[in-house]
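All protein chains but one are shown at their positions in the complex.
Naming follows writing order (A, B and C), and every chain is counted from residue 1.
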Amino acid sequence: MTLNTILDALFPAGHAVAVANQVLAGEAQTALGPVAVLGTTDAAAIDHAMALALAGTVLDTVEQHPGRPLVFLVDTSGQALSRSQELLCLNGSLAHLASCVDFARRQGHPSLALVTANAVSGGFLSFGLMADQAYALADAQVRVMDLRAMARVTKIAYERLVELAASSPIFAPGAASYQKMGAIAAIWPAPSATLLLDALRDIAQARGAGDQRQSLATTRGGRQLAAGVSRQVEHAVGAG
Amino acid sequence: MNAPLPRVWDSLRQSRGKRLERAASLGFGKEIPVDRIIDLLEAVIQPGDRVCLEGNNQKQADFLAESLADCDPARINHLQMVQSVLALPSHVDLFERGLASRLDFSFSGPQGARLAKLVQQQRIEIGAIHTYLELFGRYFLDLTPNVALIAAQAADAQGNLYLGPNTEDTPAIVEATAFKGGIVIAQVNERVEKLPRVDVPADWVDFTVQAPRPNYIEPLFTRDPAQITEVQVLMAMMAIKGIYAEYGVTRLNHGIGFDTAAIELLLPTYAAELGLMGKICTHWALNPHPTLIPAIESGFVESVHCFGSEVGMDAYIAARSDVFFTGADGSMRSNRAFCQTAGLYACDMFIGSTLQLDLAGNSSTATLGRITGFGGAPNMGSDPHGRRHASPAWLKAGREAYGPQATRGRKLVVQMVETFREHMAPVFVEELDAWQLQRSMGAELPPIMIHGDDVSHIVTEEGIANLLLCRTPEEREQAIRGVAGFTPVGMARDKAMVENLRDRGIVRRPEDLGINPRQASRDLLAARSVKDLVRWSGGLYAPPSRFRNW
Amino acid sequence: MSLSIRHSWFEATARQRLAGLLDPGSFCEFLPPAVAQPSPHLAQLDLPGAFDDGVVVGAGQLGSRQVLVAAQEGQFMGGAVGEIHGAKIVGLLRRAVAERPAAVLFLIDSGGVRLHEANAGLIAISEIMRAVLDARAAGVPVVALVGGSCGAFGGMGIVAKLCSAVVMSEEGRLALSGPEVIETVAGVEEFDAKDRALVWRVTGGKHRYLMDDCAALVDDDIAAFRRGSIELLDDWQETPDTLARLRAKQARLQGRLSAYGRCRDGLEIWAALGISEPERVPLLDCDELIALKEGLPT
């Protein structure tokens, strides 16, 4: 699916989104008013320049359009893998991007991420997973690592991983796993203006509720332990 | 009566002359252009020659090895290789490509598996697996090289050589070759106007070639203190208190493992606290182990003579010339032949680790499918019956072994092992893999590294077995079982007999030595990281990059 | 010699670090091993777990300040974040919002996501990121201490940079992708992971300190981390992010990218920073390096 097909489907009322260096930035019209559109395309491997471009768009939006919703379109294969990128602390630029998204939230900007094709580890962490809610298109690839690579690194037989992946969302790649685990709010069969509007309304309504992913995971049976463990630590009696 | 046929008495000299003529006819002078080295080798080496390819423990004539392997097997073949260490892939290529057919060597290390395969395919004939001293000895008897291919640091215009700190085997090889009509070819790292010192005079050297890159040196003796375990600390405490202190061991050699590195690092702390400074470990036959730096800096060590050098230690050694053997130029000179001699005859103790020990105390590092050889451990780890000079440690061990009227002493030969290696492989076994290896290779002898009758003590985490005090083979077996821990060999011990041996001081537990295993903390190590070693050295030690975490 | 009384942070376990970091006897663990369960996900993959799932969380005092602490155990599965491990940290950070301690000390020693629980780990790290920012927004400084054998990599590298400040030792490493990963994907010419001196020139504490990616550089010594943390908190005032501050940071990162974006080795950047003998930087001790940085042209 091309970027323009997706944009046309999400924003039939109009959009003006530019792509430079695999980074998109612009705005679009919705029934709820204008939204900022930003993100990455073509399985971008996020580097300093991309992270700073995205962060710049977030900060511009906060400065120029108070309260305007942020819509992230996520297509990232992870982070750029190079020595020069690490030399300048790539994790620092990704953290800066994440803190800008968080800052926008605190300034009253609702945010939504839609995984259009790929969402992998570091690239996903820095903006997609920082949004108030993340959604994914049905055929999107969401993962840390594919099972063959995982088998190599963990030295666990590939067949065993495939067998377990069928029943366990804990490590099985795929948007459905992430939905069960609480990180993806819903999977959309196709990009849709109606679904987008509903989602933006839900997000606006849930504002201030904080990070609900653990409890969602419990409800959906993805992570059985996380919410309980966090609660235990949060409320443990601090006796010596 | 017929007159006897006139015998030629200078055939070696004549052969040498012809070889040099062939080289001269191709336009070669003493300095060989790097791109013509194969032409030279094909001109001076003949089929069937005995060739010494300098492969040391550390320094490698790697460029000459690769060049020889690239020679035409139609012109050069059936070579008989003599070399102490078969370390590089090109060393084995010689046999796979049909240039060489016979091998006499000491150690093969990383090429052990390829070598074993060639033997099984009968594509190589092994003369013998020697110890270093035996091989050097045979260079001067019946294995004298026709051609020696050696490695040096630098050459001057006349062809004098400077060997650098890693002198190693070069003097022995050159002496044997140059004085028995052979040809000596040296690869050098650089050509200089004036050498720091002359290690090999020009008239012992026929040709030099400047290699395209400096000869490879393996940092074989660098042990990162960070990897020393608490169990190794415990065994080191036991060795220091139960052996070094009790015998007053001053002259010694250490193996290269982490067990003995732990001892080196406990000298400035634990041994110093026991008041042993000046009483033990003063004179060493040892490579310049970085882990010895704290003991040297603490004043434990008076002298160290080295087989070879170690990467990164040059500046430190130069600045500690009272301790190390250095030339007038300030840089170190090592010498494997002399240091092995010191290790065999002048040391009171050898202590090292092994992979397997049997019930007779025989040890082996051989594993199935690999022919690794011995290096120098069997020279150091053997009691030389020819020794005549006395020392307190030697005499005490002799009295323990032969009774109060002993007319000779005994070298301390100590094996120091954890009862299990990683992946729960027991070190103590009923039968060494060496026997199976002998059968599968059709060798005349099993590759036993140190013979049980040379071993005086075995140190494990469970205790020390003093085999000198055992009076029967049964006692010896139970003493070994008695420190073999929870290995099948250890669990099959006769408990009553082991307790009896313990009463007689033949088996000693940590608590018998006044050591609480819980005191065995890495905090006792004088250095716990490579960086600590650099600090101890005052910044003089420059560790290779792979050992750094800064 | 003073070397023998140093207690290496790099070498210590998470529990040993906490014992030496906090005021003696002040540490109280939440969800201690005796009442915890190892990860069922590891058991399912036939691997033994750890009672604390590789992270110790609790409360204690640092120079009489009340603090909350989380310490990752690098020796257990590379300190990697799984479901329980992550949830413990998230719970601690939420507690900080409610309890308002003087600080949260986050002893990071982690390669990032635990692949055996990949999705749970990635999401947990995302939750930790949000929770760190929530604690900071509530006025609680979150200080990352990085000096363990696993460094701070992957998502935990991002988390470290979301903290109020990072205290590092020279031995510590802070980056996103591990050198081994880059070597595997991009080749040994791109990054030789076995060239450890190079690895440290790219990701190590000294380089990060010279580049202002960490606030303080301390010796590899538990007591030095304690002193460094106390000094840092003495002068620290946690204030919420503002647009101006984020803009300034953006400008600084942009400037740095255009100035050094083509460099591939710390040596090149150090020379460009005005250090006359950059090759000596790895040999300097901590105090010398701090002095060197203070003397640099700004």
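Just so we're on the same page, a contact is a pair of C-beta atoms (placed from the backbone, for glycine too) under 8 Å apart; a residue touches a chain by one contact, two chains touch by 3 or more.
We take it that contacts and distances are computed from a predicted model.
Chemist: Any idea which of "Multicomponent Na+:H+ antiporter subunit C", "Stage V sporulation protein AD", "Malonate decarboxylase acyl carrier protein" or "NADH-quinone oxidoreductase subunit N" UniProt assigns to the chain that's been left out?
Modeler: "Malonate decarboxylase acyl carrier protein"
Chemist: Need the list of shown chains touched by the one chain that isn't shown.
Modeler: Computed over the complete complex, the missing chain touches B, C.
Chemist: Just name the one of B:A61, B:I76, B:L195 or B:L234 that touches the chain not displayed here.
Modeler: Selected residue, touching the omitted chain: B:L234.
Chemist: Please pick, from B:Y132, B:F420 or B:W550, the residue that touches the omitted chain in the full complex.
Modeler: Hidden-chain contact among the options goes to B:F420.
Chemist: What residue numbers in chain C mark contact with the hidden partner chain?
Modeler: Residues 13, 15, 32-34, 38, 43, 46-51, 73, 75-76 of chain C touch the chain absent from view.
Chemist: Which parts of chain B face the unshown chain closely enough to count as touching?
Modeler: Residues of chain B in contact with the hidden chain: 229-231, 234, 418-424, 460-462, 485-486, 491, 517-518, 520.
We adopt the following convention: only the chains that are shown with their structure count from here on.
Chemist: Roughly how many whole angstrom separate the Cα centroids of chain A and chain C?
Modeler: 24
Chemist: Please work out the Cα centroid separation of chain A and chain B, and write it as a whole number of Å.
Modeler: Centre separation, chain A to chain B: 59 Å.
Chemist: Would you give the residues of chain A that are in contact with at least 2 other chains, written as numbers and ranges?
Modeler: Nothing qualifies.
Chemist: Using the touch definition from the top, list the residues of chain B that touch chain C in their complex.
Modeler: Checking each residue of chain B against chain C gives 226, 268-269, 294, 298, 522-523, 526-529, 531-532, 535-536, 539, 545-550.
Chemist: Where on chain C is chain B touching in the complex?
Modeler: 1, 3-4, 7-8, 10-11, 170-171, 194-198, 200, 204, 206, 220, 282-283
Chemist: Under the definition above, what is the set of chain A residues touching chain C in their complex?
Modeler: 48-49, 52, 55-56, 59, 62-63, 79, 81-96, 98-100, 102-103, 106, 121-122, 124-126, 129-130, 143-145, 150, 153-154, 156, 160, 164, 168-173, 177-178, 181-183, 210-211, 213-214, 217, 223, 225-236, 238-240
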